[in-house]
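Okay, structure first, notes after.
Note that this complex is displayed minus one protein chain, with the remaining chains in position.
Naming follows writing order (A, B and C), and every chain is counted from residue 1.
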């Protein structure tokens, strides 16, 4: 398994002439251009800021409440997202039922759909349709409420977790559960004792993907729950408001905080994902 | 290869008792809940609209120019995106160089980063940093310009294409190119004659992923190029403006058009992606 | 012990068709078939991992067709072993023991030792108990998987290609151990493989499976010497298969092969029909000499031929001879026999074939 010759990532380095070297240089040139451009963009922005901008972010009442709101809503969203993503990922990986391919595609839709469209759909649903208004009046209010933030984030981000966790279960041979069943497990026992522990790293990755997507959405929230500072304004909303009406340095500092968070998330996904293999 | 017993997607259906059936039902219950909820949301919204709303979208001068702007900018973005994604995906798949893992992670950053952050970074870069201002004055203006739309879309979406195309090349054994080289090809010849034609389906998928992401972004555009109807307002911008200031039915109709486009894109990705295997 | 009756199971465009099989208590039964023949599917059906379309499976006289895998009393070692990589060796072996009803758990213990300890000693993996699965060699993995299956004291042991993933030397060692363990414990065993030599080493009885059908069952020697069809003969490396026209004449069958070669065969039981048949001549059953042999028994065929090729495989020497322009025959000689009368390419030789060694099969 771990033998270097069997590893799929082995890259040969053939004996090449001048033309081969030029070819490699031009291919790698595109990589360099893109990476240097992207890193340069952020580096230039960071050089423009001083430490004071960051402390102003943390001193601002509006930003502090926005950060707090972002944290607790995304944590709740991630928890609910995993509650759906784990059984759904498993069911889609292990069971075949009529319309399986269709259901699988529908679950991918929120990944490919502009988030704005989902926010608008929610707004219309709860204010204009019969079922939505009934839920709004008799069950739970979502619009303009923190729970609306969670609903919005869940719809936009759950599919990322479902997809990641389904792929993880796809990568776990069902034979493991089969053996467990011959050894005395029920179907469910095989899931909890074997499949779930083997999928733990994939579940961590799925959770991070849900969280990263949830923390970054802004347009559907502005449409569905509004942007009242201190009430429904999450971090991206606060950045947007600060950009258009206030101190652009503070907005940029907050944005770079989000960049740092995204980087940390990416590192975790990479490290956990690699260990999985 | 095509033998059913060797296929990885084979799912066994073990003999199970009552407890196994209950377990399956509860796992599939989550799938049903999620899919019914998502489809119900859109179905309720569609039922609320009449055909007139769609025709009002097409009759509106602002929407017509926004649709046209969205189309041509996203086509240009997709072309430039593929121009980068094909050599970058190939280089990342076939060449190993110092810092390979780091570069690979940096390229993933725009996937995980809130798009808003990228828009704000561009704004600050071109207005506040020395290099950005110099480019703005002497080379090309991006801010508040259609070319700014393309730049924004490219930065936000190119990584999706790079990732997809890298995975495609990862799935093509380098031996194919090796054989081609023993048969008379240079390194570049092996790429153009063998690897590229074999990757054609993955490239189509990569292009669609770039396009779908590009067509849906809104927040970074509003920050970086503004939202002047008829000039820099793309389709999502127009939907947002219509929601806050005008006719919500028209906004919803336009949003559902985007939903339809996303669905078509998804179907193409699925069909082409499946044929690839 | 195991009785499969008219089992049918379709998946995709492949199907197990009307499979019937019978394994005696304490028997080592080998199921031999090529990749894609359906042998894994059949083992999985025995485990209850496939809901079969029709037919009956009984183990130890009990109909288990509708019984869950966990209640069938089987020990299953799947291909590539499927060891739980998040557990240690000991936890793997103990996995099934913990899940048995507590009454059974006492039955499993011997001398108050926990059952996993006993079985780990028996299989020779006690020293690995605390190791993680990741660091184990192929042979060690195989042993741990076997210990895990044996720890629940199964009535039946089902092994799916248990040694195919191992290198040749480890394979020999493990095969010998499997046979020893099975003899000592008298556990009824079904062993799936695609390797002919492995089958001969292990099997009390064999079943040949091809395209979802059982072609023949019997002892290894029955299959080797008396295959029921050309397809089975190919499986057992018949060496020489000829197409011929058969004509019965009393207790003998006169055969005219394509290309003109004439052979005399003894009448088989049951007798093969006249007309187009396939004839098998095993390379080790053909006598080869430099001159026309004296005192040839009646009905023995003598064929003149030219030596085309001599290949020394160590224990055997494989001689290829040309009978005429179209027919080539393979003859297998023991090394000692060859050392006494060496044969060279180009020589003229005479082949003698006794009628009992000409095996005729319907086409």
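List of remarks:
Convention: a residue touches a chain if its C-beta (ideal position, glycine included) is under 8 Å from a C-beta of that chain, and two chains touch if they have at least 3 such contacts.
Treat the numbers as computed from the prediction; the structure is a model and nothing was measured.
The missing chain, though absent from the view, touches A, B, C when the full complex is examined. Considering B:39, B:102, B:179 or B:228, the position touching the chain not shown turns out to be B:179 (whole complex).
Interface note for the absent chain: among C:67, C:200 or C:327, the touching residue is C:200. Contact with the omitted chain, checked across C:63, C:167 or C:304, is made by C:167.
Interface with the hidden chain, as seen from chain A, comprises residues 3-7, 10, 12-17, 20. Those residues of chain C that touch the chain absent from the view are 34-35, 167-169, 196-197, 200-201, 220-221, 224, 234, 236-237, 282-285, 287, 311-316, 332-337.
Where chain B meets the omitted chain, the residues involved are 173, 175-176, 178-186, 189, 193-194, 197-198, 200.
By our rule, only the chains that are shown with their structure count from here on.
Taken as a graph of touching chains, this assembly is complete, with every chain in contact with every other. When you average the Cα atoms of each chain and compare centres, the chain farthest from chain B turns out to be C.
Inter-chain centre distance (chain A to chain B, centres taken as mean C-alpha positions): 15 Å. Each chain gets a centre from the mean of its Cα atoms; for chain B and chain C, those two points are 54 Å apart.
Contact of a single residue of chain A with at least two other chains is seen at positions 178, 181, 186. Those residues of chain C in touch with two or more other chains are numbered 44, 48-49, 68-69.
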